[in-house]
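The complex is shown incomplete by one protein chain, all other protein chains being positioned as in the whole.
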Amino acid sequence: MFTATPLTLKNERSEKAARLVFLSMTLLMVIPLLLIILHLVAKAWPILSLDFLIKNPSHGMRAGGVFAPLLGTIYLVLFSLLIATPLGVMTAVYLNEYARDNALTRIIHLAVVNLAGVPSIVYALFGLGAFVLAAGIGRSVLAASLTLAIMTLPVIITSTKEALSSVPFAFREACWNVGATRWQTIRHVVLPNSINGILTGIILQVSRAAGETAPVMFTGAVFYKAIREGDFFAYGLLDQCMALSMHLFTISTQVPDVPDALPYGTAVVLLGTVLLVNAFAIILRVRLRSRKKW
Amino acid sequence: MKGRTRFESIKEWLIERIIWICGVSSILFVFAIFFFVFREGSAFLFRGFKPVEFFTSIEWYPTSQSHVRYGALALILGTFSVTTLAMLIAIPFGLGAAIYISEFCSARVRETVKIIIELLAAIPSVVWGFIGLTIMNSLIIRLFHAPIGLTMLNGGIILALMSVPIVVSIGEDALKAVPDSYREAAIAMGCTRWQLVYRVLLPAARNGLLAAVLLGIGRGIGETMAVLMATGHSIRIPTSLLDPVRTLTATIAAELGEAAVHSDHYQVLFIIGILLFMITFIINLTADLIVKGIRKQ
Partner (left out) sequence: MKNSKLTIKDLRVRFGHKQAIKGISFDVYQNEILGIIGPAQSGKSTLLKVLNRTIELIPGAHTSGQVFMDGQDIQKLSNVYKLRRSIGIVSPLPVGLPLSIYDNVAFAPRMAGVRKKRDLDDCVERCLRQAALWDEVKTRLQTLGTRLSGGQQQRLTIARALSHEPQVLCLDEFSIAIDPVTTMRIEEVLKELRSQMTIILVTNLVQQARRLADRTAFMFNGELVEIDDTKVIFSEKAAVRQTYEYVNGVFG
């Protein structure tokens, strides 16, 4: 066999060194994340209970729970996705199924890329200028949801498009060959077979919309609004609302003398919601990958 | 049967129209964003706005009683210094992790690390801001004996952690696009792994990595809540890592609530918005062109 020469030994050592360096770079990102989450949870531990979720903030936001902000966040996420999902899915259908390779398609693509990169604070300015002022909706759940919807749109388009293009072209041809129209093909074969991928993309947007602060701060969310505890229909479409993300910002920077556990608890509730939703989407995706129909 | 087909073809036509309108709506939204942000700021832009002062003065006194000044230089430098610092941290680590994921680890580890990085990307910016405000703040005070921990360093680290997922995922895509034959050829010629990475992979994936960096920068420039909470609030040109800074985005977020609607101050904030919109537009456009160029190869 081969004997180890100084050169191969050197190579082996460099191989090990390289692996170690890149591994430690990866770990340096991953480990702090886990430590941070642990730290947050530890600090929030004394306050975390069901009560925290179902009680309103009280005593000038220095006590109580997060019911009103949590409910507001749920409203904003639901309405924004109700608006963004059909629009985003349809756009993706257009881009993937109908669009020809022409100037219009390229412009739409550019627009989507650009929408994805617009800073969230610019969305806030846009929502304020367009929905709150120009459209006269005023600061409300509706205006904030519309703003969030346009913000989540590009990502829904991109993920839906990816899901649609994973359906083999041969299926479409087979449908056309037997006299199905384009829409029938999309409706009966393409969409049913990409629905899971589409859903995963939308679920990820739930967590994104829940975490956004700047876009809702000037379009609908307020520092404080009293609602009835346990009433899940407390906000109207044209009401202002509280939002979990903004609540965290408020109590950690704007209100003096807040007991430590309160912002930590709020952060953990927000983070927990977001990570749970994401974990759910990831599990869904992994399971789907193992259960392909073709 | 005949009537049915007629109905069907009308329905088909209608659905195609609706889908087309949805498709085109994205273009409308981009224009709408520009239009409405511009509209709110336009009156002042053409009347009292002094571009020279805006870009060269560091005197930002929007609420001064005697002499209102809108010099945004410190804010612009704030944004660029924090973003640069973040990139200096995020790019080596992000690319290192991308290299590790695509070249060194097993499929199982790769999936796990990618999931963790995906979760990292999911953490809301306000939570990052909170982490900067609490954990990083006390850490910096303790380590550097600084009077306050809400500094450029703090914001840079937070922003780096936020940008890393983008750099990793796009960087990994770029490395994956390097054909295996390159690797095999390099190994066959007796390259060490180091040489493989530096002489073969990084040059071959150059464009993709550039796009990753650009998108990371775009994210950094646009980030609002995290830098608002983590970098402190003093408007001046930072001279050290431990100086507090204020960014363009944070200025809008902090002052828009207090500026009276349609006042000059309010309109200047919208002008900053236009500036941000245009910067990120150019960055994203460039990154997209680069990514497309890679796919064509």
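Each chain carries a letter (A and B) given by its place in the written order, and its residues are counted from 1.
In the analysis below, a contact is a pair of C-beta atoms (placed from the backbone, for glycine too) under 8 Å apart; a residue touches a chain by one contact, two chains touch by 3 or more.
This is a predicted model, so every value here is computed, not measured.
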Which of these, A:N193, A:T219 or A:Q240, touches the one chain of the complex that we don't see? A:N193
Given A:M90, A:C175, A:A243 or A:I282, the one touching the chain that is not displayed: A:C175
Tell me, which residues in chain A touch the chain that this view leaves out? 100-101, 168, 170-182, 184, 188-189, 192-193, 293-294
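We take it that only the chains that are shown with their structure count from here on.
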For chain A and chain B, let me know how many angstrom lie between their CA-based centres, rounded off. 16
Enumerate the contact residues on chain A facing chain B in the complex. 7, 10-11, 14-15, 17-19, 21-23, 25-26, 28-30, 32-33, 36, 39-40, 86-87, 90-91, 93-95, 98-99, 104, 107-108, 110-126, 128-130, 133-134, 150, 153-154, 157, 181-183, 204, 207-208, 210-214, 217-218, 245-246, 248-249, 252-253, 263-264, 267, 270-271, 274-275, 278-279, 282
Mind listing the chain B positions that touch chain A in their complex? 8, 11-12, 15-16, 18-20, 22-27, 29-30, 32-33, 36-37, 39-40, 92-94, 96-97, 99-101, 103-105, 113, 115-120, 122-127, 129-131, 133-135, 161, 164, 190, 192-194, 197, 215, 218, 221-225, 229, 249, 252-253, 256-257, 261, 269-270, 273, 276-277, 280-281, 283-285, 288
